[in-house]
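In this view, the complex is presented without one of its protein chains, the others remaining in place.
Each chain gets a letter, A and B, in the order it is written, and its residues are counted from 1.
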Amino acid sequence: MEFVAISLLNGITYGLLLFMLSSGLTLIFSMMGILNFAHASFYMLGAYFAYQISSWVGFWPGLLVAPLLVGAVGAAVERYGLRRAHRFGHVAELLFTFGLAFVVEEVVHLIWGKVAVDYRIPAELDGTLFTLFDTSFPIYKGFMMLISVGMLVALYALLTRTRIGLIIQAALTKPDMVEALGHNVPRIFMLVFGGGTALAGLAGVIGGNAFVTEPGMAAAVGSIVFVIVVVGGLGSLGGAFVASLLIGCIQTFSVALSISITDVFALAGVSLPAGSQVARLTITQLAPVLPYLLMVAILIFRPRGLMGARES
Amino acid sequence: MSAPAIRIKGLKKNFGASEIIRGVDLDIHRGERHAIIGPNGAGKSTLFHLISARLPVSSGTIELKGENVVGLKPFEINRRGLSRSFQITNIFHNLSVFENLRCAVLWSLGYRYSFWQRLAGLADARQRAEAVMEDIGLGKRRDTPAGILSYAEQRALEIGITIASGADVILLDEPTAGMSNTETEEAVALIRRVTEGKTLVMVEHDMGVVFGLADRISVLVYGQVIATDAPAAIRCNAAVQEAYLGTSLNHD
Partner (left out) sequence: MSSRLVTRSRLLLWGGCLALALALPLVFKSGFLISLLCQMGIMVVFSLSYNMLLGQTGLLSFGHAVYYGLGAFATMHTLNAIGKDGGPLVVALLPAVGACAGLAGGVLLGYVTTRKAGTTFAMITLGIGELVAACSLMFPGVFGGEGGVSGNRVIGKESFLGFTWGPQVEMYGLIVLWAFVCTVAMFALTQTPLGRMANAVRDNPERAEFVGYDTERVRLLMVILSGMFAGAAGGLTALNYEIVTAETLNAHTSGVVLLMTFVGGIGFFYGPIIGAILITVMQIVIGGMTHAWLLYFGLFFLFMVLKAPGGIASLIAVQRNLWNAGLFGRMLPHYLAMALPVLILLAGLVGLVELTYALLAGEGVGAGDTATKVLGMQLKLGSPAPWVTALAVTGTGLILTRWIGNRAGAAWNAALATLHGDKA
């Protein structure tokens, strides 16, 4: 019980963080048809920017400035890179973002080195928020939840309550029509791309110190985010939300479970032949592949994803 | 007597709440040239998409030469001898005219997914593609990439790809759309020539083409067939005149 409650809280925290990434990715994909391969690179940039800023002036200014900086970088990338690649079609755009991910990782190597940097949780958030049964729940996790939920509410309000949000929603389904109505679609694209990457940057700011800030973080999170988007259904915000929480929970639960596959089958009354390599694996060891296995299962049994509307 | 080329019964199609095809019953006889006309938005193209399985059917049956084909995939229907063209030109843009046509004949000649035979050695595929190429008047454009042909040439190629496989039921979706008068005349002659002895179903807006080419005409209004008859009878049909021809024929 205790284990379930704590893992669930951790899973939701992680899932919300993942949704900050996957929502931006989904918005960009639905609007522009671009799968931003470099999305997790902006997450990484957010963490590094925040690290650099917090080492100069502290965590709180970084929380505000780093996502804005990342968003500015994103908007510039859209304006001066993607828009040009767009002329050559979707493959060129995808390749461009792929190359960008490559370059960002190398630039991070160049500036901050190849090992993890010491990006820490600020002292005022370091401590225990509450103790459930015998396990403590850190303040910072609560803070992450607060920021993510706040961000999501803001995003929802932006999309449903403001003019630009309505235009974005309209452009999601009928970009030609929106352009025909006289809206500057390229500028909206730039805003959406900048906004999506800023969201990723914010996730980096609050995720970088909760986990680890290192050059490999983009690749590690990036493929998980893609899995989420496929599982949730390409272009579906609701699907991305469900899939983010699902994957977040799967990963936190599986990391914490140390029973082996043999034990799992034993619970079901099946005894596996002892000694094989597969049978001895624990769920914890399986943790890294579970999201991908889920993705394969979804592709076989429900190819459009959990809540996907369109087949592409 | 053998089954009709196409028999449609109680066909319905809805997109969300809006019903586009609202219960169509239609028989297309073998060997006839059948035109489907109707005002814009009547569901003519949707009907084609349903027959050729580009869109899934909501309810009803479609029989192709006596066999229910609802639920089959487009390529399965094509293999049963139904071939269609598109209103918006749908060709292989980066391939040459000749390669476009050769791609269209490969399956029907039984080459399937072969990766052990050389294309250049397949005399029958080459001859058939060349014959179609001459038929549609693109012999001089043999090695030109299809993407840089003129519009009329692309429309001709579209028809060429459709008939190349030798399918005996041909669906043409507005074959003369966007053509000048001379081009239309040439296209009509081409269609008449290449569909000789086959079943032809066409959607067309140009009434000159329809009444010149069709043996029978069906009128589709708001997702329902309100009349199917010979051209002369259609012209005099009061319901048709009221629903459609009265306004449109005078303009054409």
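A few points about this structure:
In this section, a contact is a pair of C-beta atoms (placed from the backbone, for glycine too) under 8 Å apart; a residue touches a chain by one contact, two chains touch by 3 or more.
Only a predicted model underlies this, so the values are computations on that prediction, with no experimental measurement involved.
Screening B:K44, B:K65, B:R84 or B:R155 against the full complex identifies B:R84 as the residue touching the chain left out. From the set B:V70, B:L95 or B:A177, the residue in touch with the chain omitted from the display is B:L95, counting the whole complex. In the complete complex, the hidden chain is touched by one of A:L21, A:L155 or A:L234, namely A:L234.
Summary of contacts with the chain left out: across B:L50, B:A104 or B:L172, the touching residue is B:A104. The omitted chain makes contact with subunit A at the following residues, 29, 33, 35, 81, 84-85, 88, 90-92, 94-96, 98-100, 102-103, 106-107, 109-114, 219, 223, 226-227, 229-230, 234, 277, 281, 285-286, 288-289, 292-293, 295-296, 299-300, 303, 312.
Residues 52, 54, 73-75, 78-79, 83-84, 86, 90-95, 99, 102-104, 106-108, 111-123, 161, 164-165 of subunit B touch the missing chain (whole complex, contact as defined above).
Quick note on the criterion: only the chains that are shown with their structure count from here on.
The distance from the centre of subunit A to the centre of subunit B, each centre being the mean of the chain's C-alpha atoms, comes to 47 Å.
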